[in-house]
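Here the complex is missing a single protein chain, while all its other protein chains stay put.
Here the chain labels run A and B in written order, and each chain numbers its own residues starting at 1.
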Amino acid sequence: MMTLLGISPQLLFGQLLIGLINGVFYAMMSLGVAIIFGMLRIGNFVHGAQYMLGAFGAWYLLHLPDLFPGFGLPSLGYWWALALVPVAVGLIGALMERVFIRRVYELEHAYGLLLTVGLAMVIEGLFNVGYGAAGQRYDIPAALRGGVNLGFMFLPYYRLWVIVAGLFVCVATWYIVERTKLGAYLRAATENPNLVRAFGINVPRMLMLTYAFGVGLAGLAGVMAAPIYQVSPQMGQSIIITIFAVVVIGGMGSISGAIFTGLMLGMIEGLTKVFWPQASTTVIFVIMVLVLVFRPAGLFGKETASAHAADMSTARPNSFLENGRLWLPILSVVGMVLPFLIYPVFGMKILCFALFACAYNLIFGYVGLLAFGHAAFFGSSAYVAAFTAASWGFPTELAILSGMVVATLIGAVFGWLAIRRQGLYFAMITLALAQLVYFYAIQAPWTHGEDGIQSVPRGYLFGFIDLDDTMNMYYFVLAIFLIGFAAIYRIGRSPFGQILKSIRENEPRAISLGYSTDRFKLLAFTLSAMFAGLAGATKAIVFQIASLADLYFTTSADALLMTLIGGVGTLLGPIVGAIVVVTMQKEFATLGAWVVVVQGAAFVLCVLFLRKGVIGTLEDWMATRSESKRIAAGYATGLAAKAVE
Amino acid sequence: MTIAADNIIEVRGLTKRFHGFAAISNVDLDVRRQSIHALIGPNGAGKTTFFNLITKVHQPSGGSIRFNGEDITNEDPARVARRGIVRSFQISAIFPRMTVAENVRIALQRPKGTSFHFWRSESSLSVLEDRVDELLAAVGLEHMRDQTAAGLPYGRKRALEFATTLAVEPELLLLDEPTSGLGTEDVERIAALIRSVSANRTILMVEHNLSIVARLADKITVLARGKILAEGTYAEVSTDPRVIEAYIGGEE
Partner (left out) sequence: MNARVSLSVSDLQGWYGESKALHGMTFEVGAGEVVTLLGRNGAGKTTTLRAIMGLLRKKTGEIRFDGEDVAGRMPEYIARRGIAYCPEERGIFASLTVEENLFLPPVIAEGGMAVDDIYALFPNIAERRNSQGTKLSGGEQQMLAIARILRTGANLLLLDEPTEGLAPVIVQQIGAVIRKLKERGFTVVLVEQNFRFASKLADRHYVVEHGRVIDTLAAADVAGNRDRIQNYLKV
């Protein structure tokens, strides 16, 4: 048997084939994401869920008689699914655009991403409730069973079909966008929507159709994927982050660029599986890092400007709710009494997550950058603290410090990479970089894969305070939280914090006054990572475990949700948000998988109806009330003066 | 042969192309130290582009820019600002949710060298308050110092932007249409302000209000179609037939 570099051609070509198939899916998906992004300026995070809907749609059609017994419905097979499901998923997309997405066009881009994150959580959560983690089998259609032996490898017909059909769809999409009248509208509206409207074209309707089309592509990819991968609620979650990385690598330059990048990355992934299997899950993210370093605009992209901050803060600086000198003592007292009112362990969980949210608020609220990868800092610090405490016998405080140092370093590197790109890309890049850390943790031996690092000793603080005692542990955590809270407050009010504020409110102006704003953003990002690390390490010690969940993107989403619910940029918002989210997770824990649905719904509702969050809304309300009181008082004195005359 | 010391800025062969279209082509321009120099011209002449090139918001496609004799063609915008070239914007550039005093203080903060000091208290900046008050008094905003900037009337915002710009002690002040969108009273206020700050400073301004230009400018450069059409005093420029043609249209 012939071998190539010691590798059998069967393996090589087999993996290349799998890579090519993955590449076809990447291409179809990133095409949809890129078209939606170009036209609607929405980072469509729900794209993965829509892909999953496609797969489930096919499965439903097949099982119509079982799902609706007594109606005499036929079982509709693959070919029906191929025709019907993309249209159905596209219609669902149109509906989603109409009901939800349309409402955020005029808002900061961040809200579009948050909204679609929420929608993805709801949809995937619902399917998780219904079907759990187990995948459903979907058989290859009869006509495409079997395969052909090419001599050097066996080529299953279905895989050949997926490649041919997928490529055809990509090329057809390219043709529609680049060569037809409809595509000309699309390209023109991407460049200058107002002028296109002034020509009499109904751009809002075009936006809906574009979204429906992109989503329909995801649905189609889902149908085609059903017989290859198992049909499972999780199938979209993992692919969407990869797709975002593909989009970052390719850039937004051209449709053909998106197709080429998708295919190429699939193949590279396949080849990596042959030569260095451990790296195959991370290779795309590593390529993303390289592209960001050497070609920040992406392989086919054009823009290179760095991320501009967006003012998302809802704080009113004059409100007494923003006065840290007042609230630090109040929080200290409340914190000291708390373990007598609620379970101390629950209290510690709230404190850890409140600190995490405060850290996140530093970059999202104070600077206005939508970071979406804080799980990387929280989780890596948790792992390092757990590992150094458990395996190296580090004393507790040193273990926590080690975790923080690692989180800070990772934060500095990620920040340096991500700040090169604009707006929504910043979110995509931080998300993808965090996923890199997640995949690393799955593979690395010291992290113990799915098990995580368990039975971490809590140890003795300063060598003599026994942290296995719950109350001791609680007050230690409280002290950490208060120090973190005070430090973050100080940063916000420091000379540095003033510059951050100016960057958030008007970055071009800050630059014109001589501030190299990227450096300020990088330092803020690094500090934010450091405090997120402090929270993660503390959490690992308290709960005596570091697990993959700490690194998963849902943890990043938690930080976002807490900040959003509480009030972005406010002093107390992250704490309130942490209380709400942690309580919600506890209360709904009995409902199991429903937690994700509830959290997703909270995201959506916050974006649509409570953008200022609890604290921001409260501050607004108080300000308006005192304003109207003032006016009323002025009016009264005015009347009195008139009466005197 | 030019004497570098006399010119604060010397632009040679400056060119900027967008999609192959030359917005600025081969412009030579000298600005004399401590003068008020106005840049005028019909719409689309390239005035704002020229500003963006000097402040490095855009990278030139060709040519060179020297400031105080040093080549700044390839520097980044923040660096150029630190050298002392500071601009105002067409749309009032303020920090809307900060107070009037904080707006000015941001600009004063940089020379202190503590801008990266995240561990210090804000009160470490209180030494700047006197200077803040001076600057606010100079633009007539002293009684509004603790108001939120967003709440100011438009004319006052422009005044605040002016105070913030002055706070950086720019050697070269670039004003992009300082009077646009203002009522008559505000226009007069700004004009007086420009006059008063021009001592010991160089001002390069783009302006549409020609009565302001006529009153303030020592020298006027007329741009048209990305090229310099004429240069001189107001009297020279306003009677130049090429300028009249550019503004009113040529004979066939």
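Odds and ends about this structure:
Convention: contacts are C-beta pairs under 8 Å (C-beta built on N, C-alpha and C of every residue); 3 or more make two chains touch, one makes a residue touch a chain.
Computed from a prediction, not measured in an experiment: that's the story for all the values here.
The omitted chain makes contact with just one of the residues A:Ile201, A:Leu328, A:Leu398 or A:Ile465: A:Ile201. Listed residues B:Ile40, B:Ala78, B:Met98 or B:Ala149: the one in touch with the omitted chain is B:Ile40.
Check B:Arg12, B:Arg131 or B:Arg225 against the missing chain and you find that the one touching it is B:Arg225. Contact between subunit A and the unshown chain involves residues 181, 184-185, 187-188, 190-192, 194-203.
On the side of subunit B, the interface with the absent chain consists of residues 19-21, 40, 42-45, 91, 154, 157, 177, 180-181, 208, 210, 222, 224-226, 237-238, 243-244, 247-252, using the contact rule stated above.
By our rule, only the chains that are shown with their structure count from here on.
Those residues of subunit A whose C-beta lies close enough to touch subunit B in the complex are 311, 313, 317, 490-491, 493-499, 501-502, 505-506, 508-517, 519-520, 523, 527. Across the interface of their complex, subunit A is touched by residues 55, 57, 76-79, 81-82, 86-87, 89, 93-98, 102, 105-107, 109-110, 112, 114-122, 124-125, 164, 168 of subunit B.
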